[in-house]
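Missing here is one protein chain; the remaining ones are kept as they sit in the complex.
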Amino acid sequence: MHRYVARRSALALGQCFFALVVVFALDSLVPGDTADVLQGDHGNPQQAAALRDRLGLDEPAWQRFWHWLGSLLAGDPGRSLVTGLPVGDEIGRRLAVSVVLALPALALVALLAPALGVVAGLREGTRLDRALSAAAVLLHSVPEFVLAMLLIASLSVAAGLLPATAAGLDGAGLLAQPSVLVLPVLVLTARQLCDLARQIRVGVAEQRGSAPAEHLRLLGLPERRVVLRHVLPNALAPASQQFARCVEGLLGGALVVESLFSVQGVGTGFIQAVQNRDTPQVQTYALLFAGTVVVVNLAGDLVSHRLAPSKEASA
Amino acid sequence: PPGDGGGRSGRFRAAFTAGGSQETLDPHVAPNFVDQARAKALFDTLATYNDDMSVRGRLAESWESDASGRRWHIRLRKASFHDGEPVTAKDVLYSYRRAADPKTGSPSQQLLSAVDFGKSRASGARELTLVLKDPDFEFPTAFAGPGTEIVPEGTTSFRHPVGSGPFRYASFKPGGIAHFVRWKGHWAGAPRISDLEIVPVNEESARVNALLSGQVQYAGDISGSFIDRLEHADAVRVLTSRGATAQQLLLRTGRAPFDDPKLVEALLLGVDREALVRVALAGRGTVGNDLFGKGLRGYPAELPQRERDVERARDLVREAGAKGLSFTLETSTVDASWESASTLIARQLGDVGLHVTPRKRASTTYFSEIKEKGVAALNTTSTLPVSDFLQQRLRSGVARNLTGFDSGRFDELMDRARSTREEKERLGLLHRAQRIARDESGMLVWGFSDAHDGVSASVKGLRSAVPNSHFWARFDDVEPS
Amino acid sequence: MTRHEAIAAAIAPLRRRDGSGIRPGTTAADLPAAVLLGLPVLVALIGPLVAGTGEPPPDSVALPSQPPGAGHPLGTDVLGRDVLSLVLRGGSSVLGGTLAALLLSYAIAVPLGLLAAGTRRPLDETVMRALDLLLALPGLMILLTLAATGRSSSGWLIAVTAALQLPYVARLVRAAALAPGCRTVVEALRMQGRGWAYIHLRHLTRELAGPLATDAGARFSGVLYLMASANFLGLGLPSSSPDWSVLIERNSDALFTQPAAVLVPAGLLMSLCVGGNLCVDRALARRRTAG
Partner (left out) sequence: MTPPAPLMEDRRMTPRAPLMEVRRLSAHAATAARPLLCDVSLTVPAGRVTAVVGPSGSGKTTLGLGALGASRPGVRLQGEVLLEGEDLLALDEPRRRALRSGTAGHLAQHPETVLDPLRRVGRALRELAALRQGAPGDRSESVRAALEAAGLPGTEMRRRLPHQLSGGEQQRVALASAVVTGARLLVLDEPTSGLDPASTSALMARLRTLADGGAGIVLLSHDLELVRELAAHVTVLERGRAVEEGPAREVLGAAERSMHPLTRGLLAAERGTVGMPGAPGTRSGDGPAAAPTPPGPGESEGVAATGVAVRRRGGGDLLTGPVTLSFPPGSTTALIGPSGSGKTTFARLLAGLTRATGGELTWDGVRLPRRVEARSPAQRRAVQYVHQSSSESFEPGKPLLGQLAATGRLLRAVTPAAAEAETRLTADLFGLDEELLHRTPGRLSGGQLQRCALVRALLARPVLLVCDEATSALDVISRERVLGALPGLLAPARTALLFISHDLEAVRRLTHRVAVFEAGRCVQQGTVADLFHTPADGAPADLVRAAKGRGRAGRSRTGSAEGNR
């Protein structure tokens, strides 16, 4: 086990590095640079030259990459080309916001998905199951912006119950005003929840009739215990991987939600960095995402390793 | 809670797009609306633009030139910075020199680079003379240009900016809310609201929702279908400034196939401007006549409207030997209307026998890309003084001449106009130059789209105005309700 | 070893208590699902015949985003086109594109996942870690790069969309195939001389049908909207295409002024997803009772 973890961790470093290289290569394939972005439709060649000189954009691309990598290893991911501020601060601020948003969503998913999945799976084929399944798929297939806009229009604009956006709030601001979180978290949760709940539902439906479950029933174990102790663990083993997907989805993929609610999170931050051709930021975000993916997957693998028997007993 | 912080407490919140902003309070680096709104609150300029882009004084009480149009004498009004120091001629010289430095990156760098700072002098605490390298009787437009704000002499850091504008700096986090408070010592009288917060909200729908739910009292830069929604909401008013943005189709006259004037003319005749305004702008705009600045000072309003003539256009295409020619039309999401405009233009030109494929490019680097690439591109320009526009976009060889228009006659007329003291005569020359540009420059101005901002119905004191002009984002006029 | 038998128990053909199971065979409960699924498919297939595939002439262009009214039973879209005729014409591309991307990703990911779930540990690690890499790359970055470098045809979009799904599907397949992979029956088939293709593609994919079908149901809408937003970046279909997902994205700003332009195509897609998923559920349940 320890050897496995060590090997995977070494691999993880390699993966992150590879991701950085690819992202950098992609980034340099895209025409234009930060100077172009900053100039927009005004500005002139002299200004552009001065700007490139100041930002160090006239250095060859690979040299910039190595410089950045060097300073990263020294613990400093550099300064944003656009704002000139330390990248670490900017991303840290946005990460705090994303985490404040993602944690409640994650908690909701972790609680509700098994509950819904189990309820529907145990009553597979009944009207309740069909209703829950239809609702889940419906929520999953509504375009996110439609869902968000309808919620905002009804709950914030018309009823005035909840704030419509999180405009201008940082992580601490969000915590101080939790009502702001309600709608974004709801929209964010809806999709992931449906995904996970449906996977658990099939798992439960398959497991509830399995031979071990039937055996426990024959021995007179109450259904609740059969479900909790046998059906659920067996159904959750594959779902743990899906849950890992969820974490990634919540951290990075919450783009639509972040922009619709004007949440200053890493999703929109990354998009902005890419659009602004802000290489140090893009690279740092890439590292953040790659790191998250790798760690979450490793965790998912270890969990399912614990939950499910190993693949081969003999070497 | 929603609706909190309305006018009653004297706090006013305004939402703007902030994507791509450098997130600095340096007024000389102010490319975006949000930067300009922040600069307008903290700083003053020597002058501002009226609605027709004529210039009116602000910090400058008066200005006049000598007979050559080279030496401009300026008198400042009595005003002071937030730290109590008076605004002096030295501050003006320092600010202008800074903005004229290409390293600073001011949008008005080109305008101010006309000044010979070696010869320009402060002739008193509130008087100065700017000496130009070349005569220019239209020079005062530079006093009102964006990025020409007056900062105290020697300022290099804008962490805690000091200006002479109606609001004082209170706090600002990059990417977050800029909080300013009323400055009682402003020369034009203190603003009526006590606090101004400028909130960055990038997504348009979020700005609209924030406004509708009362989280902000002002939402800048709203386009397209959201206007309909706001117009139907009781709690909200829409400030519309007509024809604020010139919508253009740029044809590279220097490159094949548009090096053939026949083809350029065919396109001018083949585009249905009215349909474009009706559909792409949803009727919220006016039809263009292939010239910039409809309704502004110096615009030749007497020219007849150019109409679509499919037959003639088709003939011209045939004559140019370009039947069935295909080319790509560069477009982007820079402007909300381009998506439809490009589709529609492609279809309209299909009628005259041309095959046009829109090609979308990234919005942030769009302008630098179309400088290098492509033969046809969409473009917008927000309101500027007409002479500045002609000078900067259509003279041969200038950096922002995107069509490659190169006409000795045009350049000569422009030079003569600039050195003509008599205003009427000067404008006459500009008219003549514009006639040439209209037919030959390859710049097809098909319409002028309206600009919209939303405000809460309860807000008083704000009026609609084109961006760059005096009344746009003039939050010191807002009355607390 | 015996572990194989024990693991088999976990996934063993599933026994159901008498009477509690649902009855196999088609019942009235299938009808709503079939209708939900059938309606959009029908519109997609027959719509073009009804509406004709050509673009309407430019002078027929009306005001954009008009609510339903005379001449336009469903109003107009942001380009001033008749929503009804767009909806009738825009089904096949969305279904075709999404299905193509999905099928492509499954065609590659299922064998990869099965390969990883096989007995060769190094192979497993290589395949899975390589796919992790794909997972670690921001998909948006790839799409933007494609758009910026001019590789904007539908083929590229489908390929990239499919590639972006690979790690997810492969992981799911691997996880689900791990246990059945060492089932006694699989060993027996191997000994019987059955080839890799038979065991994996026929036997194991049948075992995997449950998780896979569920995943595909959910993934369908994900891919759909991913491709729609890629269209918006300038990839794949032009933004003037009548494609349902493009229509939704394109008219999103007019949700409140001209809801029909968004809600009608979205409704059709939702009906497709819900109907499809419910049918899958039913089919799986039936298979379980029958097995």
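Residue numbering begins at 1 within each chain, and the chains themselves are lettered A, B and C in the order written.
By our rule, contacts are C-beta pairs under 8 Å (C-beta built on N, C-alpha and C of every residue); 3 or more make two chains touch, one makes a residue touch a chain.
Values in this document were obtained by computation on a predicted structure and should not be read as measured data.
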Let's see if you follow the contact definition: name the visible chains touching the chain that is missing. A, C
Tell me which of C:Ala34, C:Val185 or C:Ala283 is the one touching the absent chain. C:Val185
I'm checking contacts with the chain that's been left out. Which of A:Val23, A:Val37, A:Ala237 or A:Ala273 qualifies? A:Ala237
Please pick, from A:Pro60, A:Gly75 or A:Gly220, the residue that touches the omitted chain in the full complex. A:Gly220
Note that chain C touches the chain not displayed via residues 1-10, 12-13, 15-18, 20-21, 118-119, 179, 183-185, 187-194, 196, 203, 289-291
Can you name the residues of chain A that touch the chain not displayed here? 211-212, 214-223, 225, 229-230, 233-234, 237, 307-310, 312-315
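Going forward, only the chains that are shown with their structure count from here on.
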From the centre of chain B, which chain's CA centre is farthest? C
Centre to centre, by mean C-alpha position, how many angstrom separate chain A and chain B? 39
Between chain A and chain C, tell me the centre distance in angstrom, where each centre is the average of that chain's C-alpha atoms. 21
Scan chain B for residues touching two or more other chains and write them down. 205, 362
Residues of chain C engaged with two or more neighbouring chains: 144, 148, 256
How about chain C: which of its residues touch chain A in the complex? 1, 3, 6-7, 9-12, 14-17, 21-22, 29, 117, 119, 121, 129, 132-133, 135-138, 140-142, 144-145, 148-149, 168, 171-172, 175-176, 178-179, 181-182, 210-211, 214-215, 217-218, 220-221, 224-225, 248, 252, 255-256, 262-263, 266, 269-270, 272-274, 277-278, 281-282, 284-285, 288
Of all residues in chain A, which touch chain B in the complex? 30-33, 36-47, 49-51, 54, 82-85, 90, 93, 145, 149, 152-153, 156-157, 160, 162-165, 167-168, 170, 179, 259-262, 264, 268, 272, 275-277
Tell me, which parts of chain A touch chain C in their complex? 11, 15-16, 18-19, 22-23, 26-27, 29-31, 124-126, 129-130, 133-134, 137-138, 140-146, 149, 153, 194-195, 198-199, 201-203, 205-212, 214, 217, 234, 237-238, 241-242, 245, 248, 252, 255, 270-271, 274, 282, 285-286, 289-290, 293-294, 297, 304, 308-309, 311-314
